[in-house]
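Okay, handing you the structure first.
Every protein chain of the complex appears in place save one, which is left out.
Each chain gets a letter, A and B, in the order it is written, and its residues are counted from 1.
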Amino acid sequence: MRAWLLDPAPASRRQARCGRWFRAWLGFSSNGLAMTGLAIVVALVLIAVCAPLIAGSRAATLQSLGDRLQPASRAHWFGTDELGRDIFARTVFGARITLTIVALVGAIVVPVGLVIGLPAGYFGGAVDAVLMRLTDIFLAFPRLVLALAFAAALGPGIDNAVVAIALTTWPPYARLARAETLTHRHAEFVQAAVLQGASRTSILFRQILPLCLPSVLIRLTLDMAGIIITAAGLGFLGLGAQPPAPEWGAMVASGRQVLLNQWWVATIPGIAIFVTSVGFNLLGDGLRDVADARG
Amino acid sequence: MVLTFLGLTVVTFFIGRVIPIDPALAIVGSKASNETYERVRAEIGLDLPLPVQYWRYLAKVLHGDFGTSVITSQPVLTDMLSVFPATLELALLALLIGAVGGVPLGVVAATHRGRWPDHLTRLLSLFGYSMPVFWLGLVGLLLFYAKLGWVEGPGRIDVGYEDMVPTVTGLLTVDALLDGDYDVFRNALSHLVLPASILGYLSLAYVARMTRGFMLGQLRQEYVLAAKAKGLSQWRVVWVHALGNVWVQLITVIALTFGSLLEGAVLTETVFSWPGLGLYMKNSLFNADLNAVLGGTVMVGVAYILLNLISDLLYPLVDPRARERT
Partner (left out) sequence: MHRRLIAALAALPLVAAPAAFAATPPDTVVIAKQIDDIISLDPGEDYELSGVEIATNIYDRLLRYEAEDVTKLVGGVAESWTITPDGKVFTFKLRPNQVFQDGAPLTADDVAFSLQRVVIMDKTPAFLLDQLGWTAANVKDLVKATAPDTLQFTITADLAPSLVLNLMTSIVASVVEKKVAMEHEVNGDFGNAWLKAHSAASGAYKLVAWKPNESVILDANPKFRLGAPFNRRVIVRHVPETASQLLLLEKGDVDIAFNLSPDQLTTLNGNKDVKVESFPGSDSWYMSMNVADNRLKNPKVRQALKYLVDYDGMVSSFLKGRFFTHETFLPQGFLGALDYNPFKLDLAKAKSLLAQAGYPDGFELKMDAPNTSPFTEIAQSVQQTFGEAGIKVSIVPGELKSVIGVYRARKHQLLLVSWGPDYFDPHTNADSFARNTDNSDKPATKPLAWRNSWYIPEISKETADAAKELDTAKRVALYEDLQRKVTDEGPFILMFQTAQPIASRANVTGFRAGLTEDITFYRLTAKH
């Protein structure tokens, strides 16, 4: 199998492609930090998926006013918050919210960035000018300020936070897609497709898009940490997920009132945010290194 | 440039109009009669069609008139000019910390590539990237102010020292020094140090990483080898020649960092009750103070456009891939 994958003279296209991926994986897996990142992200996904199993009998939103602000104990591993809810369970369920936000933002940003960046790069001229001007306008805002303004305008809530973050995150993707398109549009196979009479849309989306995708996806992985932190920031300011949802940023905000004496209420969700974004950063760095080595 | 500016005002203006807080209600309060409410609505022009409202707003902005803030009853421009120095002071010191710490770290990481200083720098940067600044601020406050008592707490200065030195630059520490009042200086600095260090750490992370990248590029160049061969000391080659060559690139990076510092200021200022632009904008946003929100966003946007312009001018000097990472 390994020999087949690493065969320097692949017999088929498929074998060649698989071989390329495998070599990339070998490079990636020899990178300890990148593997740590991958492990963190995989763990996060598992925690999110199996949240009810992990949290066991503890529910993220169950209040118990008699057990407020308890320190860590056997019953409550991370202690309890101001309404007597189990912080461990809330942190575990919080992973779901964080992943949802990241996934949704990604699902909006990548298509939007491509739809704007590809035509701009391919057609050039007026199309390029208009689309890039639009991009510049959004780039001209500091991201958090704009997200804040959007979130305030749309009203608080996870959905709106996602939209607000997406609205401020897409411009670099458009730029990236445009740059990639510019390098590929005169490639021979594109010219060949043109000669064969393929339509412009088909060239754009069948030929060029797949070439842009890897760098866009790597960029997305690298951005994930930023998205998580921005989302937590919105939550912290009261504009993200709303109670009783166990969103980490909002948990930090509510723990802030009792910071001096019940430090764990604010600290633990903060650590969760930190570890998660470290994970995504490591993973993204690793992926980029692999891509750089290939390119 | 002009188009970007126009787009900026359009976007902010329309965000301002769809905000769920009713600005007229924000002025008259919950208990006002309907009549008072309607009158105020008309006074601030909310009954006109949107394009007309926008046109009026734009015309005023072009004359430097951002309107009057509801919260402070002062012209927004006056407000901005009074809060901006607080943010500037914070951001400048943060930038200083970032540059003074980040550049050497990056250089050392590059010269010790693959060895422990490199790993350490990488880890430091990584943590900087991954840290939610509001949380770091809280933990810092808990540790250094509440538990250890090394620094002063939230706010810019103790009340006892307020208004003790004349305003010259608006930067309290500088004004205190100019006035020769060291007590005020000590107090202001002690308030400033923690938030600036926290913001500074974030920029340090970025600067160190970029410096490392630039330096690696330089150290591979032939002249470095040649210089070494000629017997120049390693120290001189690295710190004078190689670093000298990446200086311009570094300044661009630092200029860009400054933009992200303005952004980090919103959360940091919230945590530290720092009376700067970030807190001002957050407050006006949460109080439906439209003119203040619009004015603030436009101002920050313009600052951003200018910073971007500078970096675009210097663009060819910077590794495009490096820039992509911002």
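The rule is simple: a residue touches a chain if its C-beta (ideal position, glycine included) is under 8 Å from a C-beta of that chain, and two chains touch if they have at least 3 such contacts.
Small disclaimer: the values here were computed from a predicted structure and weren't measured.
Set against the missing chain, the residues A:P156, A:G249, A:P269 or A:G286 yield one that touches it, A:P156. Considering the whole complex, the residue from A:M35, A:A198 or A:V258 that touches the absent chain is A:V258.
If you put the hidden chain back, the residue from B:Y129, B:Y145 or B:F258 that touches it is B:Y145. For the chain missing from the display, the contacting residue among A:Q15, A:T100 or A:Q242 is A:Q242, taking the whole complex into account. Here one chain is not drawn; of B:N187, B:S203, B:T268 or B:T297, the residue touching it is B:N187.
Residues of subunit A that touch the chain left out of the display are 61-63, 65-66, 68-69, 82-84, 155-156, 238, 242-244, 254, 256-262.
Touching the omitted chain from subunit B are residues 20-22, 25-36, 39, 69-74, 93, 96-97, 101, 141, 144-146, 149-155, 158-160, 162, 177, 180, 182-183, 185-187, 189-190, 193-194, 196-197, 200, 271, 273, 275, 279-280, 283, 286-288.
In this section, only the chains that are shown with their structure count from here on.
Mean C-alpha position of subunit A lies 24 Å from that of subunit B. Across the complex, subunit B meets subunit A through its residues 3-4, 7-8, 11-12, 15-16, 18-20, 122, 126-127, 129-135, 138-139, 141-142, 146, 259-260, 262-264, 266-267, 270, 281-282, 285-286, 293, 296-297, 300-301, 304-305, 308, 324-325. The part of subunit A that touches subunit B in the complex is made up of residues 33, 133-134, 136-146, 148-150, 152-155, 172, 176, 219, 222, 225, 229, 232-233, 236-237, 249, 252, 256, 259-260, 263, 266-267, 270, 273-274, 277-278, 281-282.
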